[in-house]
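Okay, so here's the structure we're looking at.
With one protein chain withheld, the remaining protein chains of the complex are depicted in position.
Let's look at subunit A:
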Amino acid sequence: MADAYRIAIVGSGPAGVSAAARAAQLGLSHVLLEKTDHLSDTIYKYQKGKHVMATPSQLVLRSDLDFDAGKREKILGTWDEQAAAAGISVRLNAEVTAITGVQGDFILTLADKSQIRAENIILSIGTQGNPNLLRVPGGHLPHVQYQLDDPGEYVDEHILVIGAGDAGIENAVGLATDPAQRNVVTILNRTADFSRAKDANVKGLFAMRDAGRLTVMPETAPNKVEPGYVTLDTRDGEARIRCDRIIARMGSAAPRGFVESCGAEMVDLEVKGRDGTMSIRKGPKPGTGIVFSSPDREAYPKLSPQFESAVPGIYVIGALAGYPLIKHCMNQGYDAVEFINGNTELKPADEPILENRFKNMPRRRSVDDWLGFLGDNVEILGGLSPLQMREFMLDSDVRAYRIGETVFEKDEPGSSLFAIASGSVEVSLPNGKGIRIPRGSIFGEVGLISGRRRGATIRAAEDSLLVEISRTAALKLMAQVPSAKRVVNRISTERQLLQMFGSGLTPEDLREVTDSAEIMTVRAGQAVIKENDTDTDIYVVRVGSMVVEKSIGGKPVFLSYLPAGSYVGEMAVIDGAPRSATVRAAIKSEVIKLSGEAFRRLIDAKPDLFDKAKKDMAGRQDLNAFVEAKKDSFSTVVDMYSSIANFLVDNGIGEATDVLLIDENLCVGCDNCEKACADSHEGLSRLDREAGRTYAHLHVPTSCRHCEHPHCMADCPPNAIHRGPDGEVFIDDSCIGCGNCQRNCPYGVIRMDKVPPKKPGLLSWLLFGAGPGPGEPDKKWSYKHADPGVEKPKKAIKCDMCSGIEGGPACVRACPTGAAIRVSPERFLTVSKLEKGDA
């Protein structure tokens, strides 16, 4: 006879433990099932002594267990202690392999074939415990492992590391670092390039390879595992090498198959194999089991506001529900148990935050009413579930504007998207006229898409309620709700055309051109227009940037740089001549391709537009003529300029909005820029002057470029990276120190470090030699003078362009010789530099 419980909780991470603690507190019969022999395996697997952060800080913790930022050991200790004190019933080493039945009578089958009955189930299994497995003959053998806790444990072994991501490389390097361990380490990479890993890691790996410490095998995959040996498929055929241990680091994914089959009716399904053959396999019948929001790998289960999945009685919380932060998880554990216990009145823990969002609204309504109101009135929010809506509003802001009030000014930096929930706004055009944007629509999408400054001033045309959606929330929205993405793309294309072609045009006039629009992704270096071709299409740069080159004497000469928002290719339509220059992408970009024919008909119908286009064109023709004229007399200068421009574009200046350059004709290497940086920012320098590429004495130091689309923002769990009022990309105090941004930055400009203790003042150093002096204190001094007993967390540190500091970037102000300058690429990459003859 199986045991029967009111609630079975699967997975003992922060969410599961918190749920069990609540159930114990309420006196509900429950069982907490954990696959391993200890609680909270994900946190248990953190490296020893790791500082765990408690974010978001504004969120109140609602759980029977305590949790505060601190060391891994302390947090685990607290939970173990409190779980025992609360009388939680735990079953360790209990891996659930199947869940069947219906609410009130679920049956959980464990790996040891025993069964547990439960009325309700809380799934809090997270996504970490599910590494991608080695699927080759012998892959199940005991010497294949998916985790490496301490590289120092292994001596005298032949070890094979599979997977050349960061985890794999770090493991391989760790195992080979100490020659005294005498390990023979080999690392496999399925492909030839190491693009998935961080540059520094790859370099470290190659250095170890060059020193003969380990072997790197690219384009190689495992084929068969036997005790003591492994067979590999290499580029040149099969190879059998000695191998005592395999460490497989091939990523992890949500255990989707398991989750989908929970409570599902199993039927035979036809499955298409990788080789195209069809086979019959057991699978959940469509419409039964837990439903995910989309077939994407990153999709989450569809849930009710009470975290209930499509199967009544099964609740999904924590990372598996899309909430990776510990506080969220613990709160959801508490909430889910309350809901199961019939407390339907319980408001989510984020209720006070949301109430605060709507506090200053002209009308008083409940949070749920407000969320409903926004969902009904704003086109792009239509497809959101109540739970998604709550989360969306946590990252967004609603504000009331009086008639005539400015929402934002032209040329202001900003990457947020605005939606109009009521009222309407007006776009001010240069000619003094305005365009009305009605209720339900959006604006500000240019800043969102291109990362550039605002294109026009927007004012409220009547009393309005506007939702400001932060860049991350907007991107998340577009990824989750396909209809929202379509709307944003359609509106942005239309607007961009209207803005470019300007006066007197209506969306109706543009209809034919807009309909021909096609959004294309262009990889870095790919040409959209080739010199001397005779096509007539027009391209609008939507994301990224392009460079225009002309071939002179067989060599490409850099003509100009096109930031996002510019258009190119209209000359061919107007004068009918072949293309006069080549246009290629400086970085991975998106362009809108418009039909030249349609555009031809448009300018025929609109003489104003024809004149405007001709005027724009004249400028470019002058430039072409200028370069043609100079090519003999200044050929070396032209060459030099071209190669410098290309060097800068290759180094990411194409996607920069503001970058620090050092003229090495002037730099005396005093490092005062670094010292000034450290002294302006809590004692840590955010720039490495000496590192970085140099060309023709122009040096690009390791320092933030404030990219249009910051790579660092891509995967920040607490959403701590933002673009500030001066266009700077900065990290706020909610950083949890996870290091994702550091790994994602292709330019290596983010460092993880602790804030050093405060130094004595400058005068006491100058007069009495107290403290370490100007600049970043060395590690030894910081260690010696740290507050005893206070463990400061390591946080991500990067350039914030000295925002909020009067006088601007300290590195430039503090350069004694004028070698350090800050520039934006449009200003620097202009061919007119030639006129000075000193490019």
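General remarks:
Just so we're on the same page, contacts are C-beta pairs under 8 Å (C-beta built on N, C-alpha and C of every residue); 3 or more make two chains touch, one makes a residue touch a chain; residues count from 1.
The working rule: contacts and distances are computed from a predicted model.
According to its UniProt record, the chain left out of view corresponds to "Ferric reductase like transmembrane component" among "Ferric reductase like transmembrane component", "Aspartyl/glutamyl-tRNA(Asn/Gln) amidotransferase subunit B", "Acetolactate synthase" or "PTS fructose transporter subunit IIA".
Screening A:Gly138, A:Gly375, A:Gly447 or A:Pro774 for touch with the missing chain picks out A:Pro774.
Considering the whole complex, the residue from A:Ile246, A:Cys667 or A:Cys716 that touches the absent chain is A:Cys667.
The missing chain, though absent from the display, is touched by one residue of A:Ile574, A:Val755, A:Ala786 or A:Val823; that residue is A:Val823. The omitted chain makes contact with just one of the residues A:Ala8, A:Ile290, A:Leu448 or A:Ala676: A:Ala676. Of the listed residues A:Ala207, A:Leu269 or A:Ala605, the one in contact with the hidden chain in the full complex is A:Ala207. Residues of subunit A in contact with the chain left out of this view: 207, 211-212, 560, 616, 619-620, 622-623, 626, 663-670, 672, 675-676, 679-680, 688, 690-694, 697, 699, 762, 766, 773-774, 805-808, 810, 812-819, 821-823, 826-828, 830-833, 835-836.
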